[in-house]
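Yeah, one chain of the complex is gone here, protein chain that is, but the others are all in their spots.
== chain A ==
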């Protein structure tokens, strides 16, 4: 599929990317925005989602261009195709938003999330936790005699899977960054 480069004022999304109007299935999409890193820009994006009743599954933001003061916001959202189109059009309308990319339709992309797990336990369960961490390529970044903190990077599904396995082994706290995503290739 040819990449769909969505720019402000473009006629090439919502307008021309029409899908079957009768399909009301809920889709999950990963959107990447390039925005001016000015005060209030995140509030504008979040306010748009809450004000219009859209969903946010995950949201990540950080400045990626320090000289140009540009931040990249990665949002995982869900909705019917019509709602997804609306979300993109509404985002593109915000003045500090320079680019809106729908990584889900623009071609293959890589998605990664980082999570920290605190697993407390003794004896056999402690060893099992360490073994599982190894299988999932999670690193130990802190350890006491009764706990580990693991760092794991991967798709949200992989992190979910490890969390499920760690829960009976004493998973007591978890911190996740939300998804960061880039399209594949040049």
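In the analysis below, a contact is a pair of C-beta atoms (placed from the backbone, for glycine too) under 8 Å apart; a residue touches a chain by one contact, two chains touch by 3 or more; residues count from 1.
The rule we apply is simple: contacts and distances are computed from a predicted model.
Engineer: Which one, "Acetolactate synthase", "ABC transporter permease", "Protoheme IX farnesyltransferase" or "Proline dehydrogenase", is the UniProt name for the chain you do not see?
Structural biologist: "Acetolactate synthase"
Engineer: Identify the residue among A:55, A:86 or A:153 that touches the chain left out of the display.
Structural biologist: Within the whole complex, the residue contacting the unshown chain is A:86.
Engineer: For chain A, which residues lie in contact with the unshown chain of the complex?
Structural biologist: Residues of chain A in contact with the hidden chain: 8-11, 13-16, 18, 21, 39-40, 43-44, 47, 51, 82, 85-86, 89-90, 92-96, 98.
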